[in-house]
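With one protein chain held back, the other chains of the complex are shown just where they sit.
And then chain A:
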Amino acid sequence: MPRAIRGVLIECEPAIKSILIHIDSTQLNNDAIIEDLDETHLMVKEAMVKTLQARLDDKLKETYRVEQPLDDSDDDKGM
């Protein structure tokens, strides 16, 4: 009989994946990722998904900045 393992499949770009693996090994004690499946897929423990997501967002804030969209002058002052 094959084995069935419960978890969450995460699909992302290879770059994001390597950040996730890095976070897992440095901050989370290798406790989040169950298996590195391929270039773009990871198996992650269900309970750890939120933590992982939060850490990723933190990490991306450090490194990733998007251009501000063009603002037109008369808007965006209200409320």
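Everything below uses one rule, namely that a residue touches a chain if its C-beta (ideal position, glycine included) is under 8 Å from a C-beta of that chain, and two chains touch if they have at least 3 such contacts; residues count from 1.
We adopt the following convention: contacts and distances are computed from a predicted model.
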UniProt protein name of the chain not shown, from "RNA polymerase II transcription factor B subunit 2", "Ribosomal RNA-processing protein 42", "Ribonuclease P/MRP 40 subunit" or "ATP-dependent DNA helicase 2 subunit KU70 isoform X1": "RNA polymerase II transcription factor B subunit 2"
Contacts of chain A with the absent chain, listed as residue ranges: 1-13, 16, 20, 34-35, 37-38, 41, 43, 46, 49, 53, 56, 60, 66, 69, 72, 75-76, 78-79
